[in-house]
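One chain of protein is taken out of this complex; the other chains stay put.
Letters A, B and C mark the chains in the order given here, with residues in each chain numbered from 1 onward.
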Amino acid sequence: MKRLIPLWITAIAGIVLIASYFVPYAQGLGELTSIWFDILAGFAFILGGGNLLKVHLKKVSDKAAGWGYSVILLASFLITLFVGLGKIGVHPSPDYPDNSWSGVYNEVGSPFWWLYEYAFKPLTATMFAMLAFYIASASFRAFRAKNVEAVLLLGTAFIILLGRTFAGVWLTSWLPESLSGLKIENLSVYIMQVFNTAGSRAIIIGIALGIASTSLKVILGVDRSYLGSARSEP
Amino acid sequence: MKLHLFALSVVFTSLGDAPATATPAPASNLIAQDHRKWDDGTRIDLAWDLSADDETLVAAYRISKALARFGDFQVPLKFELVEIVKAGTGEYTVADLARKIRLENIKTKYADIVDIESLEATNQKTFPVAYVFQIVAVGRDGATSAAATTPPITPTMEWFDGGRFWFLIIVVIFCGAVIFFIQLARGGRPLKVRKIAGLEAIDEAVGRATEMGRSCLYIPGILDMNDIQTIAGINILARVAKTAASYDAKLEVPTSRSLVMATARETVQGAFLAAGHPDAYRKDLIYYVTDEQFGYVAYVQGMMVREKPAACFYMGAFFAESLILAETGNSIGAIQVAGTAMPAQLPFFVAACDYTLIGEEFFAASAYLSGSAEELGSLKGQDVGKIIVGLGIIIGVIMLSAASVILDGSPGSPFGTALLNAVEYLKQVILT
Amino acid sequence: MNVAWAWTILVVVVGASLVVLVTRREQTYRALKDLDRRWIFLLMLLAVAIPILGELTFPEKPTGLAKAVFDEIEKLEPGDKVLMAWDYDPASEGELGPMATAFTYHCCKKGLKMYYMTIFSPVGPQMIEDAIEHVIKADFPHLEYGVDYVNLGYKSGYEGVIKVIVSNIRELYTTDHYGKSVQDIPMMRDVRNIQQMDLIINVSAGYAGLKEWVLFAATPYPDLTLVAGVTGVMAPQQYPYIPEQLRGLLGAIKGAAEYEKLVLDKYGDEDPDPKYLKGKQRMGPQLIAHMLIIVLIIVANFVYFAGKRRERA
Partner (left out) sequence: MDRKTLIWTIVFLLAGAYLVLRSMTGGMARTYMKAVDFEFVNVAADGDEPEWIQAKPQVAADHDPNELANYPDENRQSWTRYESAPLKKYAKAVKEDPNQTTYLLSISRTIGVWLSAMFTLAIFSFLYKDSIFYKIAEAVVVGVSAAYWMVVAFWSTIVPNLIGKLSPAIVQAWAMPGLKEEQNLLYIVPLVLGAMLLWQLAPKGGWISRWPLAFFIGVFCGIRLTGYMHGDFLYQIGNSIIPLVVMVNGSFDFWGSLRAVLLVGGLLVCLVYFFFSFEHKGIVGKTAKVGIWVLMITFGAGFGYTVMGRIALLAIRLEFLFDDWLWLMDPTDKRLGM
């Protein structure tokens, strides 16, 4: 029973959505199902926060290694949550000046906005900026022209790297107009439009077929791995 | 078709300038009927006989629509422009119409033209909508003819969207193929799948790690169990674990999700059992690190530098961390085998690893190893999909190329035109 | 221009001498073979920092796809409706911010009605606010909220959101980002679904983003036109959709710089505000860093092959 009902739910939800693609009468039903899905996706964010809270509270109470960082994490989590859900420091919307809850949660100048602007934004952006360094060291340590395939990869990468900056324009600016097709900036465009399009198209077709067949198996209840492994079932 | 600018400017100049000299004759026999093809009830087809002056005076036809009724309640007609079409055009499909309108929308938009109270009195929440359409011939100098108007009409919704008929057929063929092959495999018929070259590299890598007396590292991606790439990664883990068990090599699996850890433990334990070394299985080598992407990578990176595993396997869904992992692995001189269906990360694995399972190949490897009827069957079904693509492209391209050569040699050749029409049908009707 | 030449020569000379040294001198070979990667980090830092401080810039020559994006917007008439799907976050702002700014500027100049929304991340509304604050309110103060532009904010559900709004926007978007009922927003009154949009402009950093807009909006409703700006990581995978499902594409900061130039050439002032030149400005460090990467790969390969030769010998 515990397994059967989820299988039916999956099957019905999937079939409704597929049907709504082909049958106009089912479109309204498809919309409603999708909206429920969107709301549930909102709950997933709450679940994510809850899980984080649970894991780190446990870490703190167990005094596990690095529990001090968990305290910092919990503090920043709870402060952000408090100022955000409480709309602390948010002024009313000009349309409803007597309702202090009517303002928007991320109003400029509010503590929630401040946390975004001066903590969230620099931290996430810098995390990703580190990739520029890693890509440099990867270039130095990992890209070896050991066979034909690697030579093709690196050669293409060079053309793109040069062709998508002004360096490419200089390097081949001496080529006459009749050979303009060989200018690096034009070569990079051809590579993108011909080889990259062909290769990417083959990859996305393959992945689309994989996704479609997996979806089909899930809807039909053939593939149940998302329900957890069979042995963990009580 | 979009002639807005041109035709509007014609209309506007006529308003400002001297009175028009020649008024074109109106279009006649304007007919409105529900869209010919099956649709979702948002289209009406219009057809009309061209104005008598179509070839001389008329520049364009202006098509307008107006609401005529909410249910049984008449509404004063207020026409709004739908489109302006070139002279010589005798039909048009008006799209994006409504069949019903909600009372509250009538209240906000049409309160000035209809008596809301009497609508409310019916206790209906929605009202069927009827439209009238009007067509006016616009002369070259801007003069407009008398209008031709249709009686009120409501679009109807069919039970099936005809525009997607061919798509449905292709979906059915593909899904049918997948189900067919799964049943075939379940019935015990062996399905042949080609050898996947990367799989030998796995055995080799484990073997070398054993020789060197160092460990193997296995990363099943950073997504949770609900991602098919993680599942494929776990299937391949089973094989790696089996090889490691038979060679008596140490296998370490740090994971980024607790659920993945639980599944990986079961899988590895099973593999050690199957290889006949259940006692060699060590639970604590398969552990959860953190969900946070960079935190996880930072940990794995540090661990790799300290322990220097001789073989690294990256099998699953990866994002920006792919290059950090591959680069670190390279710097410690490990043999690396990767597999992922993340197109953006493939370059890094391909360049830095000794062997990479690319995209679909990764799933194929997983199916090949798991040997399960479902996976092998769906792989075969996917091959059917690829045959459809290949045949479709080859036939279409040959026909189109032939048509363009024939029509270039002898313009208007009936065979060439027929070919061209066939390709157009293929592209515009079947493949959209 | 001369600065850039000097740079290129410097980088090439250093690279070439390293290559020579590697093959000739055992000591250099050893040093490079076991080079601490923090030295490479430092090189990267300098390659980006110095051009920024020196405000190094280069001329831009727009290519086909950027022109295609520009032309699609040019085709529209004042008052046409444009859906601005701002699917990015601060992490990708370095690449996509300049595009978003240029798109907004272009649409304001054209007098288009702008409908902002986001499905990528809960941080998306903040990106929309940036466009509104820094472009619309700063340079087009006559545009009125609710009449010329509206911020519909974020909805969770990824492609599930697109799936709903292609046929019915009202059921999901009951209010705008600020909690105002859409029924009270003049420009939302006639909008039943996004099929009524004359163009969709998507600025996308990943999932959910451009791929979802292509698959769930532009494909099932071929009348919808879609143009987009995406990060460098995503760009190559979007080419199969061009031009049928996707009319134009700006890839990475180069795409942004090209489009910026097209917009400024037609609509820019004599001395455009620096915020409209961010793409061009970031192409300076880009060039030097690309050269660095190329030199690193070449030097590393020489080290690798020198090592192989030594092994054999």
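Methods note: a contact is a pair of C-beta atoms (placed from the backbone, for glycine too) under 8 Å apart; a residue touches a chain by one contact, two chains touch by 3 or more.
Note that this is a predicted model, so its numbers are computed, not measured.
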item	value
Left-out chain, listing which of the shown chains it touches	A, B, C
Which residue of C:V20, C:A49 or C:V147 touches the chain not shown here	C:A49
Sole residue of B:F79, B:F167, B:F180 or B:Y288 that reaches the chain not shown, by the stated touch rule	B:F167
Residues of chain B (touch criterion as defined above) contacting the omitted chain	104, 167, 170-171, 174, 192-195, 197, 226, 292, 294-295, 298, 302, 343-344, 346-348, 350-351, 358-361, 364, 379-380, 382-383, 385-386, 388-390, 392-394, 396-397, 400-401, 403-405, 408, 423, 426-427, 431-432
Hidden partner chain, residues of chain C it touches	38, 41, 44, 48-49, 52-53, 55, 91-95, 97, 121-123, 125, 133-134, 138, 153-157, 159-160, 163, 172, 174-175, 177, 179-181, 183-184, 214-216, 218-220, 231-233, 235-237, 240-241, 244-245, 251-254, 273-275, 282, 285-286, 289-290, 293
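The definition used in the following text is that only the chains that are shown with their structure count from here on.
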item	value
Between B-C and A-B, the pair with more C-beta contacts	A-B
Whole-Å gap between the CA centroids of chain A and chain B	17
Distance between chain centroids, defined by C-alpha means - chain B, chain C (Å)	23
Multi-chain contact sites of chain C, meaning residues that touch two or more partners	37, 236-237
Multi-chain contact residues (two or more partners), chain B	331, 343
Interfacial residue positions of chain B with respect to chain C in the complex	4-5, 95-96, 98, 104, 108-109, 331, 343-344, 432
Touching residues on chain A, where the partner in the complex is chain C	17, 21, 27, 30-32, 34-35, 37-39, 41-42, 44-45, 93, 95, 102, 104, 106, 108, 116, 120-121, 124-125, 127-129, 132-133, 135-137, 139-141, 143-146, 154, 157-158, 161-162, 164-167, 169-170, 185, 189, 192-193, 196-197, 200-201, 203-204
In the complex with chain B, residue positions of chain A that touch it	21-25, 27, 127-128, 130-131, 134-135, 137-138, 141-144, 149-150, 153-154, 157, 200, 203-207, 209-214, 216-217, 220, 222-223, 225-226, 228-229, 231-232
